[in-house]
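Missing here is one protein chain; the remaining ones are kept as they sit in the complex.
Chain IDs A and B follow the sequence of writing; residue 1 opens each chain.
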Amino acid sequence: MKKLLEKLTEGILMLSGTVTTVTVLLIVFFLFKEGAGLFGKSPTEDGFTVAVNHNNPIDKLSPEQIKNVFDQNIVNWKELGGNDDSIILFRMDDLLSYYSEDELGGIDTNMSLLAQKIDQVIENNKGVIAFISANEIPKEHHSKLVRIESIGLGSFFGGEVWFPTSTPVAQFGIYPLLMGTLWVSFIAILIALPFGLAAAIYMAEIADSKVRGILKPIIELLAGIPSVVYGFFGLIVLVPLVQQLFNLPVGETGLTGSIVLAIMALPTIITVAEDAITRTPRSVREASLALGASQWQTIYRIVIPAASSGITAAVILGIGRAIGETMAVLMVTGNAAVVPHSMLEPMRTIPATIAAELGEAAKGSLHYDALFALGCVLFIITMLVNITVEMISKKGTKNKLR
Amino acid sequence: MIEAKNLNLYYGSFQALKDISMKVPEKSVTALIGPSGCGKSTFLRTFNRMNDLIAGVKIEGDIIVDDMNIYAKGVDVDSLRKRIGMVFQKPNPFAKSIYENVAYGMRVNGVNDEKLIKQTVEESLKQAALWDEVKDNLKKSAYALSGGQQQRLCIARALAVEPTILLMDEPASALDPISTSKIEELIHELKKNYTILIVTHNMQQAARVSDHTAFFYMGSLIEFNETKTIFTNPENQQTQNYVTGRFG
Partner (left out) sequence: MKGRTKKRVAELIAFNLFRIMSASIVLVLFSILAFIVVRGIGVISWDFISKMPEEGMTKGGIWPAIVGTMCLVAGSMLFAFPVGVLSGIYINEFVKDNWFKRFVKLMTNNLAGVPSIVFGLFGMSLFVNTLGFGDSIIAGSLTLGLLALPVIIRTTEESLKSIDKYHREGSYALGATKIQTIRRVVLPLAMPNIITGFILSIGRVSGETAPILFTVAAYFLPKLPSSMFDQVMALPYHLYVLSTSGTDMEASRNMAYGTALVLILIVLILNLLANFTRRFLNKKIKQ
């Protein structure tokens, strides 16, 4: 009986032991299942197509090209590799500029008549591109349907426009979001690093135990403050400050986000770096001092190089944290989904995009799947960060003397 | 001239060294022996003020090195430590090349003349009997050396700043017998130019390498005499018990 109970307990323990593994696998499964839904599909609204004159040599367009055409950034077919014809946009509402009300009489009740009229417009204008519903195309049509490239990894990572609700074609290019994320995080670490390292060195090597006893809880508290509170503080205090300081139209910029993130990344950097510094063997320190080196010389010539792998790990971990941070960034960076040119412009990060848009995306829609695909990207980045840190710290321990 | 005068040392309320007075003979080897926790290592570390690094240490009394009390106010600890080399229990090379390990002491003491550094590195490695083994691999990491070689590197590193005194804290305790005998030979060579203080718990080693031996027990200096006398005809009964192995 006792034996059985012990076996049972051990079984329960083992089940619990695998919980994190199971969770990670489940996260991978659900994230990638939904995220994969984005790829291989056409980014147009259901039931809509794009048609052109049958003499037009173009028979395939990318989502980004279509967007540029309808935004009138591209105005001649030449730019798309076609004939030298100016592009004429056509949507349902434009039908009235081709026909008078009288000519269109009765089409409300007669779908096929409407379709024929549209077909005629396309037939008569060789530069036309029409965005129409699929049932507005007659069975016997003169127009040519343009194939729209489906979403692939290339257009997902390389596309410079993120505009999931754009018509006629939704845009799922994450390049601006990726850049926004990387820039905001990178600058944040650049700000946090000198302070974090200084504090780590100060706590590990210089401060006496009393000062350390005060600093440690403060760092813990800094780590414990919820990210919305940082966001709130940033919004009320830093945003106006940045706006005034740089004389900007808005204070919600990449830089503001970086400053808030820097404060939030400090505890991670300090704790991990301090750990690495304290782990440097005492005897190596003493050897340096015994040779007449000052304490500072010992720190920067011996201790810091010896702790360098730990310090690198701290930096990478800090970047990882910054990349994944959501709320504070969402509140202070302005969230403009454009490829950033300067830190003083609004930027938008991947986590902020998910948080801001998931509420509006209908379940199962392309937009919904796209946000999960963003989640996958985020997941992969943080996974890479973790594995790198793991490898660095393993290498670090190997190099240390017994 | 090295001398301790009425030296007391406290870790907080615990007294680790009790009223120790002792004159260390120059250009010879003095061994400090005694059971663990007797204060011999602590005593050794008072000569280059290494105990300063431990929080809560209080020191009374004087240590005179070259007519100067090293515990007097205004003493520059860094330049004191430069004059007193130290070799530790376990080899503890820096994570640098062999060359840079030896050059380190000069660099931190403001020597910039690369030619002089190079020359000193070679001399020090020769003195430490390591030169022939490493002269083609000076750029290699010090970690690539064997334990015994690492310890001789640490000795070379200490010699490079041209100290007059060498403190050795059980320098062979982490080494195999062959490496140990190499270190002992080296000590024999070095005493021609340096005053050497060595802590050891290996009595045969003390007998082999030292000219004078000091026996410590419970923080006190029990007996200090020529090594021959300590091992063959000690005055004190406790010393007799220890060296003959009848001791806890």
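Keep in mind that, in the parts below, a contact is a pair of C-beta atoms (placed from the backbone, for glycine too) under 8 Å apart; a residue touches a chain by one contact, two chains touch by 3 or more.
From a predicted model like this one, the values you see are computed outputs, not experimental measurements.
K.L.:
Out of A:40, A:194 or A:249, point to the residue that touches the absent chain in the complete complex.
P.N.:
A:194
K.L.:
Touching the left-out chain: which of A:18, A:73, A:112 or A:342?
P.N.:
A:18
K.L.:
With respect to the chain omitted from the figure, which of A:127, A:180, A:310 or A:324 is a touching residue?
P.N.:
In the complete complex, the chain left out is touched by residue A:324.
K.L.:
Touching the absent chain in the whole complex: find that residue among A:6, A:59 or A:103.
P.N.:
Hidden-chain contact among the options goes to A:6.
K.L.:
If you put the missing chain back, which residues of chain B would it touch?
P.N.:
Where chain B meets the chain not shown: residues 76, 78-79, 108-110.
K.L.:
Applying the definition given at the start, please give the residues of chain A touching the unseen chain.
P.N.:
2, 6, 9-10, 12-14, 16-21, 23-24, 26-27, 30-31, 33-34, 194-195, 198-199, 201-203, 206-207, 215, 217-222, 224-233, 235-237, 263, 266, 294-297, 299-300, 317, 320, 323-327, 331, 351, 354-355, 358-359, 363, 371-372, 375, 378-379, 382-383, 385-387, 390
By our rule, only the chains that are shown with their structure count from here on.
K.L.:
Report, in whole Å, the distance between the mean C-alpha point of chain A and the mean C-alpha point of chain B.
P.N.:
Going by mean C-alpha positions, chain A sits 59 Å from chain B.
K.L.:
What does chain A use to touch chain B in their complex?
P.N.:
208-209, 281, 283-284, 286-294, 297, 301-302, 305-306, 399, 401-402
K.L.:
Hey, which residues of chain B end up touching chain A in the complex?
P.N.:
That would be residues 48, 50, 53, 55, 78-86, 88-96, 104-105, 107-109, 143, 154, 157-158, 161, 167 of chain B.
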